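Removed: one protein chain of the complex. Kept in place: all other protein chains.
Letters are used for the chains, namely A, B and C, taken in the order the chains are written, and counting of residues starts over at 1 for each.
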């Protein structure tokens, strides 16, 4: 993918790690394959894209790039819903990865920025599948545009401002 | 103050708790009076303004109000600088107060929103006094307008979006 | 108090900051006096005792002292119970104070240790008063001896082991 980007667009200046998925596999009886799939996409995929984006910026001396991880409220607290527990673990990892990346970029004297955006449920296929039998939860879900507004805000901040994390919930959300 | 606001403007719809101060009083040898002053302004003052703003909204049936606490990165992690330790404790309290307020507003079925904005050092009198002998730290300080941009973003989010916390650092910040 | 201790026992080697109280004063409508009282006891009292204990150790060259803060689970997460929200803010402060103290002791090259113990409700007058109308919660409360066992464990750790925090809940606790 990054080779194609390089050929067509020369490289990556902004990388938004948005891919992520959740399978309803509790910790006490979940399937290993579902857990592995969440790890591969939510953690490993994000790390590979981050590394390739950084290398692309570095080889072109891009110093104002931005890597944005779409995290989750579940990356900051564990909600009492067994189907989300392993997913939450992958998002806790994303919280650490964003801060670790910020530190590494700083140590390299780069002005590339690292940000995570941590929404509650967003009304997408993802949520509708996970909570198909719980319309109440869907009621306060955010819309995709709310996340893109956060992305716009983050990208438009002046170069000296490093937004570390934004947490977004539904105003009517209970937990 | 709130009586004067009521007389002149009918009431408060948006409350931004921005007052805050830090005295360089370490935990092992600081002065009680300095600690008390930080508690009074950073915690108690914020709580009183929050309560009065909420009551003002409630008595006028304002359901789209917003209470924004200007927190600090120090409200999320303790930096190795003794002069900021007690200050950091008051800001940890603000982190808890913002989340507690969100829960109480939700329990009252209000759509009033509670947000905290957690910047690193901002280039104000506050910082210049605290770090007068450390120009390096001042070098990456944020500007006041960076915080007001965050406030603008928070206030302009659609009513169903509750932004819980935004963390802002200087891009060149090390710690 | 510390003068009397000095006269009778020469000084303090171990300081256990156990005093703490909660008044049921929510954030949206609580009384300022109740909030202030919690701040004074849970934060300021703890800081004064800590400073005096440290100074007592320092003037007698005690390098194996220990300062233990009895914190709370509420110092780590905000539970959905309005009566505990301000209390929780004071305990978040204690979390920061314990880590700040650890850093200051380290910077002084002392081997005095700082620890916080963070239990859920303990079956004392404190809990019975706060939850008098909620026997379910009292059902899983810890007993005072469970906390003293944690204190014993912390104090008996070898000198090179600094236990930062222990979190204890009731096994039957839900939240």
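Definition applied: a residue touches a chain if its C-beta (ideal position, glycine included) is under 8 Å from a C-beta of that chain, and two chains touch if they have at least 3 such contacts.
Bear in mind that the values here come from a model prediction, so they are computed numbers and not experimental data.
Only one of A:13, A:99 or A:143 touches the chain withheld from this view, namely A:99. Residues 26-30, 32, 35-36, 39, 43-44, 47-48, 50-51, 54-55, 78, 80, 82, 85-86, 88-97, 99-101, 103-105, 107-108 are the ones on chain A that touch the missing chain. Although one chain is not shown, part of chain C still touches it, namely residues 102, 106, 111, 113, 140, 142, 146, 149, 153, 157-174.
Rule of thumb we're sticking to: only the chains that are shown with their structure count from here on.
Here the chain at the heart of the structure, going by C-alpha means, is B.
One inter-chain figure worth recording: chain B and chain C are separated by 25 Å, centre to centre, where each centre is the mean of the chain's CA atoms.
Chain contacts: chain B has no residue touching two or more partner chains.
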